[in-house]
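Have a look at the structure below before the remarks.
Of the protein chains in this complex, all but one are displayed in their positions.
This part shows chain A:
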Amino acid sequence: MNEKPLFPDLNVPPQPQRDETGPAHTNADGTVTVLGYKSIDGGHESTEPLHSSTSEPTKPVQALILTGFGINCEDEFAAAYRLAGAEATIVHLNEVMHGHVSIHDYDILNFPGGFSFGDDLGSGVVLANKLRYRKNAEGRTLLDDIKQFVANGKFVMGICNGFQVLVKLGLLPNLSGNVTPEVTLTHNASGRYEDRWVRLKVNPESNSPFLKGIDTLEVPVRHGEGRLIIKGEETLAEIEARALNCLAYTDFDGSPTDVYPHNPNGADLNCAGLTDTTGQVFGLMPHPEAFLSLYNHPDWGRRKRQNPNLSEEGDGLKLFRNIVAHVQSQRPAAATPQEAHQFSS
């Protein structure tokens, strides 16, 4: 606890910030082009690094995180991947739309929470619409690219507003395979936005690598439109049969429930998250990226008192560790991390 010097060294002048300002790029035709947007740290450089406990892979897993237009959870999303040992890149949506950045250079495509375009037409609607209809110079939409991305065996994750976008795009649950919206997320049954902590149970039948080995987790919900509505009995039955309803809100005893506030929005099937049939596309209303550290939990004080050796990691980080490990494990043997070898034989 005492490794940090108490006195700042007052004789050292302030150091210039090493902020990332985006990839350098010069245009051939002589006009000034500004190449987009890349993550900027919180304007506060580390004095006490918090090392991720995974060993250094030879080539880190690449996570691409979209931002701009009202998305606002990109920083913690990136932090989650970094803590899980991946390399996270935040880009403005227009960088992808304008072709400066290709999603195919990455392993996992991520849609963070927020209020994209203000959510004035229903959450996620305008962003989903942009991805579906806006064409780039080659006449392709971003949805075309995402379909290819998934077909290539890569992964897509959406949290909260990002989940809403995936649902309104028809990427979840995508039973038909032709990205037509089959379910929707709408106003909570309470009619109000709420920030509260919930308990989730993982559907043991789910095939998604995001959830492997996880039974339950605690996470905050922070939304006004998280109520999953499934159109038609057949759709509902198929979602259940294929275990696409991968997360359920539960009560204190761990049983799925429709009772407020344990189930905060009145979702069909008490469902908090969905995957597509491949398990590669995953979305959920609650915010695992907001529970990266024990100290995010509302009861951390008492829990730490009960068990002083409690892990300082939050439940939410498990999801990110899972997918990063899975992507690594899919790679050719040479790139498999050391750690995996140590435990495999």
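Operating definition for what follows: a contact is a pair of C-beta atoms (placed from the backbone, for glycine too) under 8 Å apart; a residue touches a chain by one contact, two chains touch by 3 or more; residues count from 1.
We adopt the following convention: contacts and distances are computed from a predicted model.
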{"item": "Missing subunit (named according to UniProt) among the choices \"Spore germination protein\", \"ABC transporter permease\", \"Hydrogenase\" or \"Phosphoribosylformylglycinamidine synthase subunit PurL\"", "value": "\"Phosphoribosylformylglycinamidine synthase subunit PurL\""}
{"item": "Omitted-chain contact residue, chosen from A:Pro220, A:Pro256 or A:Gly273", "value": "A:Pro220"}
{"item": "Identified contact with the non-displayed chain, of A:Val126, A:Leu175, A:Leu200 or A:Ile323", "value": "A:Val126"}
{"item": "For chain A, residues in touch with the removed chain", "value": "1, 4, 6-10, 12, 14-17, 19, 21-22, 32-34, 36-37, 40-50, 67-73, 75-76, 79, 82-83, 92, 94-95, 98, 113-115, 117-122, 125-126, 129-130, 132-135, 168, 181, 183-184, 186-197, 220, 222, 229, 231, 258, 260-261, 264, 266, 287, 289-292, 295-296, 298-302, 305-306, 312"}
